[in-house]
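With one protein chain withheld, the remaining protein chains of the complex are depicted in position.
By letter and in written order, the chains are A, B, C, D and E; residue numbering begins at 1 in each of them.
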Amino acid sequence: MRDNVVHVRIVSPLVTRGFRKLEDLKAIEYPGISISHAEIATGPGSIESEFEAAMSVPGTLVEILRAEREGVDAVIIDCMGDPGLRAARELSGMLVAGPCQTGMHVASMLGHKFSVITVMRRLIPSFENTAALCGLSSKLASVRSVDIPVLELEADLAATAKRLVEEGRRAVEEDGAEALIFGCTGLMGCAAGLREGLLAEGIDVSVIDPIPTAISVAAGIVRAGLTQSRMTYPAPPEKQLLGYDALRAAMLPQAAQ
Amino acid sequence: MRDNVVHVRIVSPLVTRGFRKLEDLKAIEYPGISISHAEIATGPGSIESEFEAAMSVPGTLVEILRAEREGVDAVIIDCMGDPGLRAARELSGMLVAGPCQTGMHVASMLGHKFSVITVMRRLIPSFENTAALCGLSSKLASVRSVDIPVLELEADLAATAKRLVEEGRRAVEEDGAEALIFGCTGLMGCAAGLREGLLAEGIDVSVIDPIPTAISVAAGIVRAGLTQSRMTYPAPPEKQLLGYDALRAAMLPQAAQ
Amino acid sequence: MRDNVVHVRIVSPLVTRGFRKLEDLKAIEYPGISISHAEIATGPGSIESEFEAAMSVPGTLVEILRAEREGVDAVIIDCMGDPGLRAARELSGMLVAGPCQTGMHVASMLGHKFSVITVMRRLIPSFENTAALCGLSSKLASVRSVDIPVLELEADLAATAKRLVEEGRRAVEEDGAEALIFGCTGLMGCAAGLREGLLAEGIDVSVIDPIPTAISVAAGIVRAGLTQSRMTYPAPPEKQLLGYDALRAAMLPQAAQ
Amino acid sequence: MRDNVVHVRIVSPLVTRGFRKLEDLKAIEYPGISISHAEIATGPGSIESEFEAAMSVPGTLVEILRAEREGVDAVIIDCMGDPGLRAARELSGMLVAGPCQTGMHVASMLGHKFSVITVMRRLIPSFENTAALCGLSSKLASVRSVDIPVLELEADLAATAKRLVEEGRRAVEEDGAEALIFGCTGLMGCAAGLREGLLAEGIDVSVIDPIPTAISVAAGIVRAGLTQSRMTYPAPPEKQLLGYDALRAAMLPQAAQ
Amino acid sequence: MRDNVVHVRIVSPLVTRGFRKLEDLKAIEYPGISISHAEIATGPGSIESEFEAAMSVPGTLVEILRAEREGVDAVIIDCMGDPGLRAARELSGMLVAGPCQTGMHVASMLGHKFSVITVMRRLIPSFENTAALCGLSSKLASVRSVDIPVLELEADLAATAKRLVEEGRRAVEEDGAEALIFGCTGLMGCAAGLREGLLAEGIDVSVIDPIPTAISVAAGIVRAGLTQSRMTYPAPPEKQLLGYDALRAAMLPQAAQ
Partner (left out) sequence: MRDNVVHVRIVSPLVTRGFRKLEDLKAIEYPGISISHAEIATGPGSIESEFEAAMSVPGTLVEILRAEREGVDAVIIDCMGDPGLRAARELSGMLVAGPCQTGMHVASMLGHKFSVITVMRRLIPSFENTAALCGLSSKLASVRSVDIPVLELEADLAATAKRLVEEGRRAVEEDGAEALIFGCTGLMGCAAGLREGLLAEGIDVSVIDPIPTAISVAAGIVRAGLTQSRMTYPAPPEKQLLGYDALRAAMLPQAAQ
């Protein structure tokens, strides 16, 4: 940790430029934390399938290795699929966090059960799988979707907000949710609006915005002197790897110089 | 949040003076956080049973209400039984966190499975129950005890450290733990020693010190604009309460003045 | 066991007088059993929150210790929150039973899945938590509430009965319940009415009245020569305890004289 | 219930005469209960396999129907496999209880986790399956066996007792059991000896003798006005049945005369 | 395996003749497999209760022993209750498979969660129990019924088909099913129709026909050189068995001659 400041890098695992604006991240900063941003050079335009999640991994690992080389203290992978989280943790001693894993644990701390409000129905199994791997299946009340693709969420923000409140209300009233998580990092910044929309209907429920939450909780974990356990994420053995020129370059010891 | 600083109050739910030293807490502070401490006036000398945990609750609630009145942003209950956590969250809009709940979720984020190394065998059911309520039973590899009472942990620190390493090693090798949590806040500060002791035996495993971890993660949750969900922890209805003079005084609206 | 009769004491953990009438308990007696009743001196007027449950514990422990001193064979804590159950079991070698724990296990023996019909929505997490600690989450079909406060249940008994049948029917038809438990001991005696109300709609389902069930099952456990296991509930260590004058007096060895 | 006495019939589902002695059952009687006994006419000599359990069902159903016709209030099937429990409950409105299901629920009420000490290793899956169907997998610490066939348990009672203590101690110390259940009703009456043997080794743990426990708990359920739920156990549809002359005769309406 | 062909015998565990037509089974054959059929001599007309399932076991075991003696490689029990599966596996070294167990595992391989569409509401607990014993409770989205008795399914095939599509659609849309299993082998051959009916409503979901699936998967297991594990299904000990003349004859060693 340089200058007693925790440096957090957000790595957006998609090739669409402008998806994430640095100024929005900078607005989250507070004393003792510094936030930076990176995008990947190879991979999908957005992530709405297991295939696209897999395609985002090599480029994401390149950026995570770069971040570590630059002295960053923690990386957040900017997608609720947490793509490449396990592989990155093996490659790096620096804390790597996923907004989905982090958000689910925080939601479980704050409320009895939580629901995820995501963008597309097809992502429901993926969230249920993540909850299972987190050990939190019994805390997951439901996964609901607004059925709007990632890159169209901002096309009609009022419509998106209305759908979020609708599904949020149903998660609480029909599924028993007592905390809500946005199921897409593309919705960053909408938490306050959803919370107010639900309050207007008499529902006082915690709403977790995964990227800001992952940032400040990851910074807290760094401040506690912790990172992912090497027992679970040992470094990969040295071995032949064909293809992935950029990644292999990033993995070279001299890359650190 | 006053002055863009997160104020965290540690409330030690026992009447033994000197159990927790303010300077040890102050040593954890970092930019953007301020830590204070309180002890309770009524309750047990230490907590090693369900009975003692229950007896610590009224006095703990008095101190938590006082902290809220003083403008604190988050309270950590200084005991791995998280005594009074649910009741306190109902009484207060300020974040109240328990080191056991927080530590178990952080351990689950950092490693595949975790073990708790606690002081007395009799506490094992309590930790298994907490894990069940957190939804984390599948992440709990084991609970092991060093069989040293809370107030004797510091009598022979070398013996305590040796027992911690022994049980930590068995947790990893026999039970499959990939992260460890101290199961007593009285052991604060021993994490580095346990981690080094295990490293010396070739075991590279994350060791979570619950109080520092709860402090910085709770601060992170405050920075994310979150607190416990009112859906899960609604304010208790106004109602007759006999006894508990100090607590009823602390609950009066004018107490806030 | 004196005179080959099992003596069961019902301890109502609230300070509202008249909530429980001795004659209603006496009506449950049968050959070989004797039922008595006690109320607590300090604590809440009724229990509808985690806070109130916690506040009922010290007074409840005083009465449980008194019951043991008087030669009672089993105590039933008269609240579906089972407040103080674990602490009481540590303090006492006499069987202490909770109507919620007992009712859930009996429901699981008699039907494939059960639902709890309780008074207030806010109690749902508490019942789900109890089921988890009983190991019975997979048997809990749902928790439903009639949304009537404890002390108003008898204000309009017809309305209460109608709401019970409504929610009971939905538990069966929508949630898959095959047995029902009243989620408030304040509803004692309504089981027959609910069962008949549902039969009138063609639903033939077991309805468990928790206090009578806890009484006769606890008596059965006593007759089998059993009590709670000392492995799980060892006596608390002797230790300083500040405050709780009445309880400390009740705990003194000479109190038994 | 005739004469305000609960009549309980023990049905031993095997054709070996003398396995169960009526006087041993009569010794369990207490005010308000009357115990009788029946054996089956067709079926296995003892039950140590899924095959033998299945072969015991038709004869057991004959005896259960006879018991109901004779005005019995509850039947206990005298085998830890609970053979025919579900089928019997469909055929009868009278309470039918299994010692394994009942014992597991009672053990879960009295201790944090329980182990079953049974006769043969091959029965372990069956006990784990019963625990799963009871919803109690998380309460089952282990199943251990003394590796002595059912009909040889009494050949060398001292050796049997020694093995029980050995496996009971390992269940507590190695598996975390905090209550024990005999895994064979052939061991009825040995509970006190096992409990004393463990106490002599400093282990104070509840030991559940399944038949006495099932008798008094079933009587308690009858006293609470309950029986198995018709939702879970509806009467079988009227239908062709080839073979099973004795059973079909027992099922005829006129059989009740 | 004779002539490098896997011989599979379907044993229909009911005494109604014509329930299963050999030509329908023959239509499933493909290179390397030969399918035959048997009915039982004693037992129920159809299986819609736990009682009838139990009554089908002895006759089913007779036919399974006969099949083994005739050199068959695998037997499929032709009922979704898998009656006698465990007992048969103990008696036989030849693979014995149940369509429900097999169908649930295949559904879990092909989709994220599955629902069972069965004939009668009363069978729901039985399917949930089978899923629990398979370890697949978390994969079971729901069990739904069309409420048509087994032997009336073919009375109005159009009505049956309509009800199947209705409940299949609700399983997908309301319960989150992503694969469907017919919950009655009497519906064999309707899978294509259900799948098309759902496709016509825009739902593209795998539909598992349990008998054809059990046949070809069991043949696959035989081809892999596998059968049930003797650890789980050891041969029953030799022992007295009263009644069951046909079965005892089938079990005699000379029966194999």
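To be clear about the criterion, contacts are C-beta pairs under 8 Å (C-beta built on N, C-alpha and C of every residue); 3 or more make two chains touch, one makes a residue touch a chain.
The structure displayed is predicted, hence computed values, not measured ones.
Trainee: Given the contact rule set out at the top, which of the displayed chains would the hidden chain touch in the full complex?
Mentor: A, B, D, E
Trainee: From the listed residues E:60, E:101, E:118 or E:142, report the one that touches the chain absent from this view.
Mentor: Result: among the candidates, E:101 touches the missing chain.
Trainee: Any idea which of A:28, A:75, A:91 or A:143 touches the chain not displayed?
Mentor: Within the whole complex, the residue contacting the unshown chain is A:91.
Trainee: One chain isn't shown here. Among A:132, A:155 or A:249, which residue touches it?
Mentor: Among A:132, A:155 or A:249, only A:132 touches the chain that is not shown.
Trainee: Contact with the hidden chain only, please: which chain D residues?
Mentor: 124-125, 128-129, 132, 137
Trainee: Which positions on chain A touch the chain that was left off?
Mentor: Counting only chain A, the missing chain is touched by 15-16, 41-46, 48-55, 57-59, 61, 84, 86-87, 89-91, 122, 125, 129, 132-133, 149, 232-234, 236-237, 239-244.
Trainee: Over the whole complex, note the residues of chain E touching the chain we left out.
Mentor: 4-5, 30-33, 97, 101-102, 105-106, 108-112, 134-139, 172, 177-179, 191-192, 203-206, 208-209, 212-213, 215-221, 223-232
Keep in mind that, in the parts below, only the chains that are shown with their structure count from here on.
Trainee: Give the label of the chain whose average Cα location is farthest from that of chain D.
Mentor: A
Trainee: Pick out whichever of the two, B-C or A-B, is joined by more C-beta pairs in contact.
Mentor: When B-C is set beside A-B, the one with more contacts is A-B.
Trainee: Identify the chain whose mean C-alpha position lies nearest to the mean of all protein C-alpha atoms shown.
Mentor: So the chain nearest the centre of the shown protein is C.
Trainee: Going by the touch rule set out above, which residues of chain D reach two or more other chains?
Mentor: 112, 138, 178, 232
Trainee: Report the topology of the inter-chain touch graph, choosing from line, ring, star, complete and other.
Mentor: Basically it's none of the tidy shapes, so other.
Trainee: Taking all chains into account, which pairs touch?
Mentor: A-B, A-C, A-E, B-C, B-D, C-D, C-E, D-E
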